[in-house]
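Dropping the structure in here first, questions after.
Of the protein chains in this complex, one is absent; all others appear in place.
Moving on, here comes chain A:
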Amino acid sequence: MSDATPPAAHPPVTDWVHDFDHTDPQWTEDPFPIWEELRAASPVVHTERFLGCYMPTTYEAVREIANDTEHFSSRRIIVRDVRPEVARNAAPPITSDPPEHKPAKQLLLPPFTPDAMKKLEPRMRAICNELIDGFIADGKVDAAARYAKYIPVRAIAHMLGIPESDSDLFINWIHMILELGIKDESKLLQAVQEMSAYFRTHIEERRSKPTDDLISYLMNARDKEGQPLEESHVLGSLRLLLIAGIDTTWSAIGSSLWHLAKTPGDRERLIAEPGLIPTAVEELLRAYSPVTMAREVVKETTISGCPVKAGNMVLLSFPAANRDPEMFSDADKVVIDRRENRHAAFGLGIHRCVGSNLARMEMQVALEEWLRRIPDFRLDPAGTVAWSQGTVRGPRQLPFLLGKAM
């Protein structure tokens, strides 16, 4: 890939309000005080980095943008250093704008309804227990690397009908696309090409031997005119499901376990009242929302009184919206029995995450099984917690000691 742009250097941020950078190590480590500073300055802030980028800091500004498909396009969904030509069918429907968006989304919705997810639950429970069996006797574990990471990857592999044993391959592609790819074009292109080749092989296989998985489902789908989807659409949607299905939920499960490891009160309460887990999952989703999406301003407009100009990207931070004290009382606190919780962790508007029901089920099962089998755990003071950078936020290294403290 010698023709691709080399990775760019990002000087450290000294002025967050006018020069923010969501890939800065300080942001990666602890973004919460930074968001507070930005929100106090303005409902929409701007940086010259990433070829010009806005960030809405309030729930209201995020909602306005998410619902405004006239001025904001979804064709680019990651804020990066470069803006190459938009590929057709990059990852529909997340990269689709109206009117193409609706049919592409409706195609993917039925396999992800809450009822469909209920059928998947026993498999998820089995996966979680298999993973726990692998380390429970060791007394310590990296809960991100050996537990959280493999739950969503194996779930989506199961749904797509591709081998769960290829998980590490998928995880590497995701890392190249969502983290390294922000600054290094060649990594992103390489991963996309490898993924497409991988899926093409599976599509070929199913031509002679149809299956009942999501790959066959997409191959058999017909549009309103009765035509099959273009191959680029099938490939784009498959890439989307794999990319969106893994990193996000891995991060959400990891952040939840991180919270419970350092908050014994919450952990004990969930063990005593497992019925509270679904409510707690919503609060953990609010407080540690993993996903920040992007939009591109295609027409000048005003958001929460702030003018925004075409040609800029938007860092559509659902996590920052979820920490807005105007929307949530004690927004900076994790209140595991919070009753009123309109959080935006899965996005708002037409691009609401297709996999939200899957993610919720995975989180619930992952926490239930973990707490049932490992009621006592804490952060290992000898280890370091490391967080991912950029588009999806979650712990990548989560050293725990298991069992009661001596």
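Note that a residue touches a chain if its C-beta (ideal position, glycine included) is under 8 Å from a C-beta of that chain, and two chains touch if they have at least 3 such contacts; residues count from 1.
Rule of thumb we're sticking to: contacts and distances are computed from a predicted model.
Trainee: Leaving aside the chains you can see, what is the UniProt protein name of the one that's missing? Options: "Putative short chain dehydrogenase", "5-oxoprolinase subunit PxpB", "Binding-protein-dependent transport systems inner membrane component" or "Ferredoxin".
Mentor: Result for the unshown chain: "Ferredoxin".
Trainee: For the chain left out of this view, which of A:Met55, A:Val79, A:Ala157 or A:Ala344 touches it?
Mentor: A:Ala344
Trainee: Using the definition of touch stated at the top, determine which of A:Pro84, A:Pro110, A:Pro228 or A:Pro325 touches the missing chain.
Mentor: Residue touching the absent chain, from the options given: A:Pro110.
Trainee: Per the definition of touch given earlier, which of A:Arg222, A:Lys309 or A:Arg352 contacts the omitted chain?
Mentor: A:Arg352
Trainee: Footprint of the hidden chain on chain A, which residues?
Mentor: 106, 109-110, 112-115, 278, 282, 339-344, 346, 348-350, 352, 356-357
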